[in-house]
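The complex appears here without one of its protein chains, the remainder shown in place.
Order as written gives the chain letters A, B and C; numbering starts at 1 within each chain.
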Amino acid sequence: MMLLVPVVLPLLGALVYLLFGWRRATAWVSAVSAGLLLAVAVTLAAGVTRSGPRTAMAGLLRADALSAYMLLVIAAVAVLATAATPAFLRTEINAGRATARTGTRHSLLVQLFLAAMTLAVLAANLGVVWVAIEATTIVTAFLVGQRRTRAAVEAAWKYVVICSAGIALALLGTIVLNFASTHAPGAAGLDLAALAAHADGLDPGVTRIAVVLLILGFGTKAGLAPLHAWLPDAHSQAPAPVSALMSGVLLSVAFYAILRVKVIADGALGTGFARAALLVMALTSLALAAALLIGIRDYKRMLAYSSIEHLGLVAFGAALGSPAALAAALLHVLGHGLAKAVLFLGAGQVLQLTGTSRVDGVRGLASRHPALAGCFGLGVLALVGLPPFSLFASELGIARAAFTAGLAWQTGLALVLVLVIGAALVNHTSRMLLGAAHDHPVPAASPVPVVLLAGLMVCAALGIAAGPVPVLLNSATHTLVVTR
Amino acid sequence: MLRLWRKIRTVGRVAEPAPLPPATDQPPAAAALAGSVQIRHVDAGSCNGCEVEIGSAFGPVYDGERYGARLVASPRHADALLVTGVVTRNMAEPLRRTFEAVPAPKLVVAVGDCARNCGVFAGAYGVAGAVGDIVPVDLEIAGCPPRPEAIVDGLRKLTGR
Amino acid sequence: MNLAATGLACAVAIGVLTALAALVVPARSAVVGVGTVLSGAAAMLAGCAAMSGVSFVVALPALLPLSGMLFTLDALGGLFVAVTGAVAVAVGVYGISYTRAPDLRARGVQAVLPLFVVAMVLVPAAASAGAFLVCWELMALFSLLLVVAEHRRRPEVASAGRWYAVMTHLGFLSVLIGLMVFVARAGDDSFSALRDSARHLSPLVAGVVFVLALLGFASKAGIVPLHAWLPRAHPEAPSHVSALMSAAMVNLGVYGLVRVGFDLLGGGPVWWWLLVLVLGAVSAVYGILQAAMSTDLKRLLGQSTTENMGLVLVGVGAAGLFASSGNRTLAGLALVAALLHVVGHAAFKTLLFLAAGSVLHATGTRDLDELGGLRPVMPVTTAAFGLGALAASALPPGTAFVSEWLLLQALIHGLPASGVAAAVAMPVAVAAVALTAGLAVATFVKAFGVGFLAKPRSAAAAGAHESPVTMLAGMGIAAVACAVLALAPAVVLPGIEAAARVAGDPAVSGAVTLRLTGVTGALSPVLLGLALIVAVVALAGVVRVVATHRVRREARLWDCGGGPMSPRMEYTATSFAEPLQRVFDDVVQPELDVDVTHHEESRYLVRAVEYRRKVPDRIERRLYQPVLRFVATCGERGRVLATGSVHRYLGYGFYTVCGLLLLLAVTR
Partner (left out) sequence: MSALGVVGGIAQPVLIVAGSPLLVGVMRQVRARLEGRAGAGVRQPWRDLRKLLRKETITPRGTSEVFRIAPLLLVATSLVVAVVVPFVTTDSAIDPVADLFAVVALLALGAVALALAGLDTGTAFGGMGASREMTILALVEPTLLVAIFALSVRVGSTNLGAIVSSTLHDPARVLSPASLLAAVALIVVIVAETGRLPVDNPSTHLELTMVHEAMVLEYAGPDLALIELASAMRLSVFLGLLANLFLPWGIATAATPAALVVGVLALVVKVGLLGVVLAAGEVFLAKLRLFRVPELLAGSFLLALLAVAASYFLA
């Protein structure tokens, strides 16, 4: 029953908002729900590392170390995002950009969104995974368009159209894989564990097509090239907490699906096939992010493109396939989730304070709001991959694994692109933060970004000493490495 | 270069033999200098006639340097000021300052009639006076302009050689 | 826990606690100052213990997830830990009153300083690639935060910070790739494993590792052509931070090179070290040429750092050349020279930057053209800068004189001892060192003479005042270090020789007179200094006796009898450097600009003539601008990819799917 709790918990939260609406008394319900989710995730992770995978609901839900870890990521980022939501919504309502109704809808949808994501990582069946991820698209489309401005609606439209195309590819892939599976000796259906176990019996020709379609399809949702284009618009138009959730975990959840597919592909086709596909996607995503970040003019889009970069790095790590690389990639997912959540929440506050999301519209932020600017700056430095943040440790791990795998040139190229991206991020951010303040009067008292600081500190703590997390990562990588 | 060498050989010594040392009415301050006098020349308002003659006095023929006198660039290095011409209004203060800049013991030589008593410029509107009106003069060399011999003679009174 | 371990642990603990205290305590400046001093002193103790042979290894697998950390301290690391600690002590004392300025009093800025020191102390103590890289990058992060501390005051700070961030990241990536290639071959990232596997590396891989590491470390050391950040970041950082960066942080580039080149890779072929030597020689000459043209006091000091690191690299390169031809005696000598120069440079550059900070504190300007006349109002600062300038210009009895003498001895004795490559390299190296020495003299005469002597050329300089006592004390510590190193280098030589054992055998002996071991050569800086002092005193006595006119008269300056001399008539730094700039016209390619303004009534009458000279960094223009332009073009082109059209985006997906299916069909 333990496995059902993470899915039910957000649904209960949603029910509360449906019944009572968003008001002073219920403002913190979502945060409490996320906190409970985190507690459950920690318990589950501890249990799974101790006693192995467990299943529930007649084999419909299954939690191994990887699922538990992803649940942890979702819960951690959700805590950050939901903890920042009440203040965010109150500011929006005070500024007249939203009403309590908006608040209700927002909170309801976010809870549903969380439920869909937890379902996606706990589902034992590829079909259910697909359904859950499709559900996130539907839920978040409303969230992206929440502001009802022309740009927001356009972004939501793009999001729905492109992601539908992607998800359709994934559906096609699922069907083809099902076909391959039903014609294989094991007859595993779409159960992920069974597919992975009997992957060597799958027909290579059919599986190839299925794997390509699945990777492309879920890659769309994960923000990998070539179908990444929904991401900048959606992330920049969504309300800050939603951007944080989308960028911090939704992309990783989609990537989780790719990881599951990769296990099957490695078993059926050898490690080379998925590696090549992921490598190409990773490098293309990095190159694309680099090219577009140089001339970026909008800081929320900047953060969105940086998400493409980081998912590219995760894909790069996953492509390597060695335990060290996978552990690094998974750690990267968590570190990126935290840092990006902090940044999107910070960007939301900057937007509320300055009224513009243009880089050159924000000047001398550090002079006017030192705490907020400090958090934003440190967050960007974390994204660039500086210690003590955990992204440094994971990038170091990926680089080391890549050179050990003998991919010197590809890694060199990737690192150069990371450098260019880092330079662009630092360049744009420094223009926002540094320098003397404009002479126009200070608007409101600057907020004390407790949530942001907490997120950064967790990210830094993870980078200094991750405690039991590596153990969890270790067992998670065991489920992903195919020894054939 | 060879031409120059030939010239040096054929011309030989140009300096005329040194005349007898002048009568020993050496200014008292000059005794301390003991055969070495560095001179700073000040043109206080001269018609440049005296300058021409000073030039010849230090030229190869009269060779003022052989008696231990030498022209220098800075009054700080100088022992004596060689002042020519009447002192014009604009040059009165600079002359005083130049005098002040010379380290003691120091001498002033007024060269030419204008320097001694304003000569033909006496009473002109731009004239502040003779050199003696501005700074104390230790030695006067008469003539308009004075002949190089007279200048050398005056210098020898300073160096005592 | 031995002394080295205890000292290092104390240094780290005190540094971290100070940083935490800085966040909560109201009297931040004092706390941070004292904490930095204590942390630095502990580090010094640890470093000295390590140089005298006490060593430890500590593994911390729980830190840095996926890699773990490993620390040790040997003589080589100990030397750099001690130098960093010593610089931190002087800077800490200085900072107590220097950081009272509004921008520097901020909580965050104060807290970062001790952390920066801790990171620098940990870099030479790292014993695994992971630990090294994390400390290296932490050092970069903290220094970056400190560089931008005064961003509110000057817009250039942000630009300097950007350059610094990007260049330092570039260097880091280079080191990262180099070390990771190495680690991949060794299978483990501890330095001992790397050391063991170095023998099995193919020459190509070893070469790649070395070149990449060299690039990274050279960029940290400000070596041409990777120096572009240095003359930006060092002047724009607060002065005590400049001192830490210029005197301690850049050294770690040298440390990394020696560690990787000699210790981990165990020396290498001739071409590695020729490359190092050439880079060093070019940097030395280029750095000092830029400094000779510079009119910004702190920028000049920054460029002089490039020069000095260049000289150090000449020594390191020579040591490598000798080591690769099997001559351990000379290798030891050259490396001792290089490391002694590192130590000496740390001392005098600390002093110079602190003195420059004192000037900046008092006048608010770093422009030499606007300074001057500081001697009467800032006597201690003037004396400190004078001592530093003497030390930096390789004149006896100065600090750099001894190390440059040792370096030239190594080069001279190396000529008959080594092969053709050395025969070509050594004379050129000597010429470069010599040219550098000459230009350094001119540069520091300019900095001291124009900046501190004569008359004030601006109201700011005229209104200067002496700095508070703790700032003077900080300079005093550095000054004492300079003097000791100049007169009694034997104090530090045993430690340096222990560190230089990675490349060669002990090179120098003797307390009063330094005698080279293995080759002939002797120099006694203390006797030289003594002889000079005796001569000056004796002369003064003789003059007093002989000169009959005892009274000194004060007189106005000789102004040709005209009006009073005004400061506008003085030689400025620009005009002082003009002849040199003409001589090196083809190398530095200055941009000259003469503006003549005429009177309104007649264009034959000139009202004002304005002369401006800019000496842009030529390497920067040739090397960096095209890259930046290229990147910017890529960015422009890249925008075409994201036009906002959904059709187009779907098209990308459609073509990819089609292409992939086709590919799958073909490759079946």
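Just so it is clear, contacts are C-beta pairs under 8 Å (C-beta built on N, C-alpha and C of every residue); 3 or more make two chains touch, one makes a residue touch a chain.
For clarity, every value in this text was computed on a predicted model and none was experimentally measured.
Although it is not drawn, the missing chain touches B, C when the whole complex is taken into account.
The chain that is not drawn here is touched, among residues C:Arg556, C:His599 or C:Arg637, by C:Arg556.
When the whole complex is considered, the residue among B:Ser36, B:Ser56 or B:Asn117 that touches the unshown chain is B:Ser36. Here one chain is not drawn; of C:Arg100, C:Arg195, C:Arg328 or C:Arg375, the residue touching it is C:Arg375. Only one residue from C:Val57, C:Val469, C:Val491 or C:Ala540 touches the chain missing from this view: C:Ala540. Those residues of chain C that touch the chain absent from the view are 292, 372-373, 375-376, 393-396, 401, 404-405, 408-409, 411-413, 415-416, 423, 427, 430-431, 433-435, 437-439, 441-442, 445-446, 448-450, 453-455, 513-514, 519-524, 527-528, 531-532, 535-536, 539-540, 543, 546-549, 551-559, 565, 567, 569-571, 575-580, 582-583.
In the full complex, chain B touches the hidden chain at residues 1, 4-5, 8, 11-15, 18, 32-36, 38, 60, 63, 65-68, 70-74, 76-77, 79, 101-105.
Definition applied: only the chains that are shown with their structure count from here on.
Annotation: 42 Å between the Cα-based centres of chain A and chain C.
Taking each chain's centre as the average of its CA atoms, chain B and chain C sit 59 Å apart. Considering their complex, residues 157-158, 161-162, 165-166, 169, 205, 208-209, 212-213, 216, 220, 225-227, 229-230, 232-233, 288, 290-295, 324, 327-328, 331, 364, 366-367, 370, 374, 381, 384, 386-388, 390, 392-394, 396-397, 399-400, 402-404, 406, 408, 411-412, 415-416, 418-420, 422-424, 426-427, 430-431, 434-437, 462-467, 469-470, 473 of chain A touch chain C.
The touching residues of chain C, counted against chain B in their complex, run 549, 553, 555-556, 558-562. Against chain C, the residues of chain B that register as touching in their complex are 42, 74-76, 91, 93-95, 97-98, 100-101, 103-104.
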